[in-house]
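With one protein chain held back, the other chains of the complex are shown just where they sit.
The chains carry the letters A and B, assigned in the order they are written, with residues numbered from 1 in each.
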Amino acid sequence: MLAPFDVPYMQSALLAGLLISVPCGLLGVWVVLRGLAFFSHAVGVATFPGVVLGLGFPALGPFAGSLLAAGAFGAAVSSIETDHRLRGGAVTGLALAAAMATGAVLLTTVAKVSTPIESVLFGSLLGISGLDIVRCAVVAVLAIAALALTWPRLAASTFDRAWAAPAGARSARTDALLLVLLGLTVVTALPAVGSLLVSGLLVIPPATARLLCDRLGAMTACAVALCAAEIVIGLAVARELNVAPGASIAAVGGIGFAVAAAFSAGRSAWSGRAVNA
Amino acid sequence: MLDWLADPWTSALMRRAFLEAMLVGGLCGVLGCFVVVRGLAFLGESIAHTVVLGVVLAFLVGLPTAAGAAVLAVVTVLLTTAIEKDRRLSVDTAMGILLPSLFGAGVALISLSDGYRASLDDVLFGTVLGATETDLALVLGASALTAAVLALAGKELALVAFDRATAQAMGYRTGLLDLLLLGAVALAVVVSLRAVGNVLLAGLLLGPPVTARMLCETFWRMAACAAALGVGASLAGLYLSWYVDVGGGAAIVLVIAATFVVVAIGVRVAGRGARAREQRPASDFAYTERL
Partner (left out) sequence: MSAAESAPGPSDTVTVDRLSVSFGGRPALSEVGFALTGGTFAGVLGPNGAGKTTLLRALLGLLPVTGTVDLRGRTAYVPQLATASEAFPIDALGVVVMGRYPRLGWRRRPGRGDRSLAAGLLEQVGLADRARSPFGTLSGGQRQRVLVARALAQEGDVLLLDEPLTGIDGPSQATILEVIGAQRAQGKTVVMTTHDLGQAARECDRLLLLNRTLIADGTAGEVLTPAVLRRAYEAEVVMLDGGAAIIDEGAHHSSHSH
């Protein structure tokens, strides 16, 4: 597989990709187990106007712009989603459409952007800079450190929140930490996969891993490995076929999931609703 | 003043755009109420994206793109159900798998097929300002079909949305009704995509219902209110795009979002509803029509 990676820009993409697969796999496990896929997708989409603004005003830059947008979005949605009348993600859905609309309007008005919109939405092989690689490394280290410290709390709160809270797991604090890490990871992955396909990295590998592993530790290791594999293959496909890397990575991931699903379809222990004594 | 209001209507293009947008706004407003009540926002958003794959495939084999979209909508729903059957995975996860993989495949295909490449912007943001006679025909057809479905089975669909257990106990074929509803939603999504594009569709489908929910006590009033909001926002949005030169779909969604924010603030400030509804759980939504 050395052929697609024989040029410097592909090697940059590969390095960034391998680095980002670590936080994506580690956090993705919790995205799947806690039902945060919609939220992750929404945060990804919400960065779009921030990136556009950042590209239009170089003093800001796309990274800072996306960080601001992700933060604003997270804050707005979490304050609204606590209202039980509006549950089910409807407000999140409206917010992400509004974010896209804002980005579209910005594109045609204040922010004169030379970067093609395709790169912003679906990633670009050429758009991964040395600084992006550094950011991937930093987020990887942050994620490993933070999750290593809070892993048991996360596991307990996710498995049985009613038990974990009185047992001292500090569920609310770990929730917040998870969301912050998620935002950081999404923002860091944007140059590679773009705003619209970020959940391809955060949801598909851990979901596939869940089909293959029945214990958290194995599932996590598997998720990171699958994420890395999906990125490597996806990048190669993106170069060979000249398509956006976000698209090829997500499509490859989907194929991987389908294979694992077919493989584990026979395990009837998990199909259908729960069996009661 | 009258000139200002009448000006856009002098353009045939805009007349078609107004008609298409208002129909789409009303259609999505009503069906979106079911989506919101059932908590299917992510499903609606996912279908809006995954159908792109169907559109491209249909284009490549020479079939009408709406057919391809319809097929993918159905496929998405079926795959979601299949994935969710596995107790290890949730509906949320299923959507998180299907949206990027199918949409990603679609986007990749668009890149590979030169004929479609130029239209990526249209796919994403819609072409309401370039509405054709075909578009209008499709939307009219879908609206008529939906109106018929609601006239025949609206009460049953609403009951299943609110209290599935009672509906089953009363003998309704809830599985069939679910399919009917999902079919109607998929239809609305497919015809509305041409107008607003897939990244903005969620705004049209979810915004008016969620706003109406804050203002209305019963389901059918909520639906009527949402339809009105959808139609009004489409009208206002297109005026905006005519005078300010922004994309039609984007303008409509921004009007919807602004309306939501204004109503949300207004409701909170007025105190109306906030304290009264605190006593009532989310599912206790007054459904007063008796069957």
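Annotations
In the analysis below, a residue touches a chain if its C-beta (ideal position, glycine included) is under 8 Å from a C-beta of that chain, and two chains touch if they have at least 3 such contacts.
What you see is a predicted model, and the numbers here were worked out from it, not measured in a lab.
Considering the whole complex, the residue from A:P116, A:G130 or A:P152 that touches the absent chain is A:P152.
Listed here are the subunit A residues that touch the chain not shown: 33, 149, 152-153, 155-156, 158-163, 165-170, 210, 213-216, 218-219, 269-270, 274-277. Contact between subunit B and the absent chain runs through residues 87-90, 278-279.
Rule of thumb we're sticking to: only the chains that are shown with their structure count from here on.
Averaged C-alpha coordinates put the centre of subunit A at 25 Å from the centre of subunit B. Considering their complex, residues 35-42, 44-45, 49, 83, 85-90, 92-93, 95-105, 107-108, 111-112, 120-121, 124-125, 199-207, 209-210, 213-214, 245-247, 249-251, 253-254, 256-257, 260, 264, 277, 281-282 of subunit B touch subunit A. Contact residues on subunit A toward subunit B in their complex (touch as defined above): 31-32, 35-38, 40-41, 45, 80, 84-98, 100-102, 104-105, 108-109, 117-118, 121-122, 196-200, 202-204, 207, 210-211, 241-244, 246-251, 253-255, 257, 261, 270-274.
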